[in-house]
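First the structure, then my questions, so here it is.
Omission of a single protein chain aside, the complex is shown with its protein chains in their original locations.
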Amino acid sequence: MKKSAAAAVCAVLALACVMPVSAAETVKIGVYEPASGDNGAGGKQETLGIQYANSVCPTVEIGGTEYDVELAIVDNESSNEKGPTAASQLVSEGVSVVLGSYGSGVSIAASDIFEQAGVPAIGVTCTNPQVTEGNTHYFRICFLDPFQGTVLANFAADNFEAKKAYVLTKLGDDYSVGLGHYFQEAFENELGGEVVAETFPEGNADFTSYLTTAVNEGADVIFAPTSTEAAQLIIDAAAAQGIDIPILAGDTWDSNVILNAAKGKDLAIYVTTFYQEGGNEEFDTNIKEWISGDSTNLANNGGDDTVAAVTAMGYDAYFVALEALKAAGSTDPAAVNEAIWDVTYSGVTGDISFDSENGDAARDSAYVKTANTETGAWDFVGVQQKK
Amino acid sequence: MSRRTNMTISALLLLALFGLVLGLERMLPPTHIALTVLKKGCIYALVAVSMNLLNGFTGLFSLGQAGFMLIGAYTYGILTIPVADRASVYQYFDGGIIQFSVPVVVGLIAAGAVAAIFAWLIGLPVLRLKSDYLAIATLGFAEIIRAFFQWDKLGRLTNGSNLLRKFPTFNSIAFPFVVTVICIGIMVLIINSSYGRAFKAIRDDEIAAEAMGINLAKHKRMAFCISSFFAGVGGGLLAMYQTSIQAATFRSSMTYEILLIVVIGGIGSVTGSCIASFLFIASSEWWLRFLDTEMYIGNFKVPLLRTGFRKVVFSVIVMAVVLFARRGIMGNREFSVSGIYNFFKKKFGRKEAAK
Partner (left out) sequence: MVLQPPNFLSAQARTFDERKVSMDFISKNLPYLLAGISVGGQYALIAIGYTMVYGILRLINFAHGDIFMVAALVMVYASASFPLYVTIPLVLVSTVLIGFVVERVAYKPLRDAPRMSIMISAIGVSYLLQNLALYVTGGLAQIYPAIPLISNSVSIGPATTKVVTIVTPVLTVLLVILLMWLINHTKIGMAMRAVANDFETSRLMGVKINSVISMTFIIGSFLAAVGSMLYFTNYASVVPTSGAMPGLKAFVAAVFGGIGSIPGAVIGAFIIGICENIIKGLGWTTFSDAFTFALLIVILIVKPTGLFGERATDKV
C-alpha cells in the first residue's frame, strides 16, 4: 500500500519534470500576475489580454530565427510575502522578460529579484511611481498615479464644481493609498478644495458607516480608488443608502465587475482608464470572440465578454515585449533590457514609448467613462488631459 | 558514544550543511528558486523555533507571532534605511523623522529588543490568562499592533500603511543561515539551562512547578519575551528577504502557518521545527507549484489542475498530518547524532543477534 502510493507520487513528479518538451526554439515571457487574493479578478483579466495576444501572435523572429513564444504564468497571490518566490520561479524557468503585475505593491516586492537576475520587467497597470523609480530594469506602459490623481481631481472640480471630496482608501494597499494621496494633494493644493480622508482595513465588508460619514460631511464627490472586491461592496452599500453623490475611481474600477454591481442601481460612477471599448473595432470583436469561445476564459473575465482596459493593456504589453525581443536580436535578458528603452509601439491603447529616466510610459491623456446603470455598459465621457 | 564525539560530529554536520548551502549558491544562479526557498525556509525555521519555545516548551499557547515579527520588521526597516533614501521612501511624510541609520546587525538586534519590550508590556495583562484565552488575547494584540503601525498619525515613523523599502537586504544566503544558526543555538542553550527546565516544568504541571519554588509569573514572562525577541529578529530577516515591509503582510494567517510548521515538526522539538519549515515552504511554494498549471499527457488533459489546486492539495496534506501523524515528524524528540547512532546500533545489533 505504502509502496504503491510512493510509486504513484514518484510517477507524478517524474511526469511533471518531463512535461515541458518542445522541439522548436522557444523564448519564454514571464507573466507575474495575481490569480488569487484581493487583486485576483483584475490580475486574471490582465493575464487574459496577454494570453490572447499570445494566441494571435505565438511566434517572434529574433535575430533571424523563428522562436515560439511560451508564456510562463505564476500566481503572486496579491501578496508581498508570496511574491518573491513566484518571481524566483519565473527567473528559474529562464524567462527573457517579465510582464506585470496588476497591483503596485507586489511589483515592488519582486523588483529586486528581477534586478538580481538581470531580467527586465514591464509593468502593465501598476501605476505607483515607486515601481520604476530609481531603477533601470522595471518599465511600465501605463500612466502614473500623480497624473491619474490630478486628472480625477480636475475632473471633479470641473464637472461637479466639487469643493469637498470624501476620499476612501484601503489601508496597506499602495495603489489605493497612493492614488488617494495624489488626488488629495491636487484637490487641496491646486484646486483649493477640502478633503475628508478615511481608510478601511483589509477584509472590511461594511461600508455603510463610511458612506454615512461622506454624506454627513457634505461631500460633493466620493473618491474611492480600491480593488474591485471592495468596489462591489461600496456600490452596493451606496445604492442601499440611496446616495446621489457622484463616485469617482481610478483604473481598477474599469471592470465588468463594477458594471454588474451597478446595473439597475441609481448611482453616478466615473472612472479614469487606459482604454475605451470601441476604440479599436477589430481588436474588440476578435478578443470578444476569443473570450466567449472558451469557458475558462469567460469565467476569468468575470462571466461576460466586456473588454476591461487592463486586458487591452496586457495585450499591448505582450507586443511591447515582442518588439523588445526583436530589437535585442537575442533572448538574453540583459540585451532585452537594453532594447526596451528605445521601443516604440502603437497599440490599441495608444502610442507607447518610454522616458529615459525611469522607463515610464509617456502618456498624457486618460479616458473618463461613466457606468450606464441601465444598459450595464461604459459610456464615454471624454479625454482628460493633464493641465 | 561520548558526549564529546557527539558534539564534534554534530558541529561537523552543521558545517557540512553550511558548506553545502554555500556550494549551492555558487553553482545555481543567484535568484534560483531553490535559494529563495532556502532563505525563506531558514527564516521560518527561526520563527518556528521561537514559537516552539513558547508553545512547545513552556506550554503557553500564544498566537501573537506575526505581531512580533511585524514589530521586528518595522524596527529593522526604520533604523537601517540609508539616510539618502529616506526622502523617497517617506515620500508622503516629508522624509520621516528619523534621520540616521544603523548597521544591519545593530538593526536586527534592535528588532529583537523592541519586539521583546512590546512583549513585556503585552505580557503584563495577557500572561495571567490560560490556554485558549491566552491564544485569543495574543491574536487580538497582534491585530491591534498591525492597526497601530498602519495609523497615519505615526506615518513619519512607520510610513503609515505604505511600503518601507531600500533598506539593506541579503547579499548572500550565508547571512540568514548564520543569524538563524546563532539564534537557534542560543535558544537551545536556554532550553537546556535551568531556565529551560523551569519552562518545561511549567508546561507539565503549573501547580507542581509553583510548589517546587518556580516563580510562574517571572518564568512565563521570560519565555514570552525571549520568544518574541527571536520572532522580532525573524521579522527583521523576513523584511530583508521581502525587500519591502508592509504591515498588511503580517496577518493572523502568517501565525497559523508558523503554528502548523511547529505542529508538523513536532511540538517540543527544535530540529523538528527546522526540518518542517524547510519542507513546508518548499512544498507549498515550489514543489507543488506544478499543480497550478494545466498539464497535458499526450492529448489527455489532467483533470482538476488549475490555479489554487496546489493550495488545496497542500492543505489536505497538512490536515492529514494533524489528524494521523499527531506527533509530527519528530514528536518531542530531537534529531541528534547519538540518536542515529543508537538507532543503527539497535537495528544492526538485532540483525547480528538474529544471525
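For reference, chains read A and B in written order, and residue numbers begin at 1 within each chain.
Here, contacts are C-beta pairs under 8 Å (C-beta built on N, C-alpha and C of every residue); 3 or more make two chains touch, one makes a residue touch a chain.
Please read these numbers as outputs of a predicted model, since none were measured by experiment.
Of A:32, A:210 or A:354, it is A:210 that touches the chain left out of the display. Screening A:70, A:185 or A:236 for touch with the missing chain picks out A:236.
When the full complex is taken into account, the listed residue touching the unshown chain is B:129, out of B:129, B:157, B:188 or B:279. Touch with the chain omitted from the figure is made, among B:84, B:211 or B:323, by B:323. Of A:260, A:286 or A:358, it is A:260 that touches the chain left out of the display. Residue positions on subunit A in contact with the hidden chain: 34-37, 40-41, 44, 171, 195-201, 203-206, 208-210, 212-213, 216-217, 228-229, 232-233, 236-237, 239-242, 257, 260-261, 299-300, 302, in rising order. Hidden from this view is one chain, which touches subunit B at 55, 61, 125-126, 128-133, 135-137, 139-141, 143-144, 146-148, 150-153, 252, 256, 259-260, 263, 267, 306-309, 311-312, 314-316, 318-319, 322-323, 326.
Quick note on the criterion: only the chains that are shown with their structure count from here on.
Distance from the subunit A centre to the subunit B centre is 33 Å, each centre being the mean of its Cα atoms. Looking at the complex, you find that subunit A touches subunit B at residues 15-16, 19, 35-36, 73-75, 79-89, 91-92, 105, 108-109, 111-113, 116-117, 130, 133-134, 171-174, 177-178, 181, 199, 201-202, 296. By the touch criterion stated above, subunit B contacts subunit A in their complex at residues 29-37, 40, 88, 91-92, 147, 150, 152, 160-163, 165, 169, 238, 241-244, 246-249, 251, 254, 285-286, 289-290, 292-293, 295, 297, 306-308.
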